[in-house]
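Removed: one protein chain of the complex. Kept in place: all other protein chains.
Let's turn to chain A:
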């Protein structure tokens, strides 16, 4: 078997159009904490991972969903290469069922940092028949093929994701460098041992490596970090009035994905989103938390995990996430 050569190459010119002054402006007037506290330790670990990938892979890409974890991921990637532009493009898998705030935020972020955006569109696949709409209307599982095609077509060899190990039991088993075969599949029994802070990025042609720099952040760490770094998020993370309907205890936004159904009534409530995903399966929570501190206060008393509270797809079975990951989901 031939193995891809490990090379150090500079992708700056290829992938980014950002100017250094944008990047300087982003961090202007900030001061570095001298203490090596938990958040700084987690930040250092993530930056180390970004730089390892930049040093060892030829064509890395950052998966970006518009959610809080991918926004933090992007923030850390930009910091890792300062004062040079971030040497990676950004890949968004658009299910066609995104909430409008997410797309608006994505486009603004791309514009501000001068990023190169690659979009894999589920709608395109439905339009030409490569994918069929599911009976339940949920599009999360339909993301897998466009994602894997985008990775293959662009010959991406390292794909950063914002997954955290505290999200879900199957994700708790995930390595920071996770080898995927030519079909994008994850085999939990055949994972490479991960030793010290030495990451093995070797892969054969056609294979790629998923890389998870936020592995050791918890949801609370993410929000503390967002507050400390003053990171702008998509507006739907903060409490706002919204026309929603209740389905199985989750507050859903009506849209092209359907709803409200029989016996479900639209009402205006103060809500916010805890995760960003497909509109057909991601719900909002009732909340008055309109800023970072209020959200931190809310989280410390919340009795539900972000996924249990707002993700219909993880309620399907005990192993829903494991099954999706095995098929190539991130």
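Basically, contacts are C-beta pairs under 8 Å (C-beta built on N, C-alpha and C of every residue); 3 or more make two chains touch, one makes a residue touch a chain; residues count from 1.
Heads up, the rule we're going with is that contacts and distances are computed from a predicted model.
*Asks:* The chain dropped from view, which UniProt name applies: "(2Fe-2S)-binding protein", "Pyruvate dehydrogenase subunit beta", "sulfate adenylyltransferase" or "ABC transporter permease subunit"?
*Replies:* Spelling it out: the chain absent from the display is recorded in UniProt as "sulfate adenylyltransferase".
*Asks:* Using the touch definition up top, pick the residue from A:216, A:246 or A:264 that touches the left-out chain.
*Replies:* In the complete complex, the chain left out is touched by residue A:216.
*Asks:* Of the residues A:83, A:129 or A:261, I need the one that contacts the missing chain.
*Replies:* A:83
*Asks:* With the missing chain put back, one of A:40, A:121 or A:264 would touch it. Which one?
*Replies:* Looking across A:40, A:121 or A:264, the contact with the absent chain belongs to A:40.
*Asks:* For chain A, which residues touch the unseen chain?
*Replies:* Here the touching residues of chain A are 1, 3, 6, 8, 10, 12, 19-21, 24, 27, 30-45, 47-48, 51-52, 54-55, 78-85, 165-166, 168-170, 172-173, 188-189, 191-198, 200, 202-204, 215-216, 218, 220-221, 224, 293, 296-297, 300, 302-305, 308-309, 318-319, 322.
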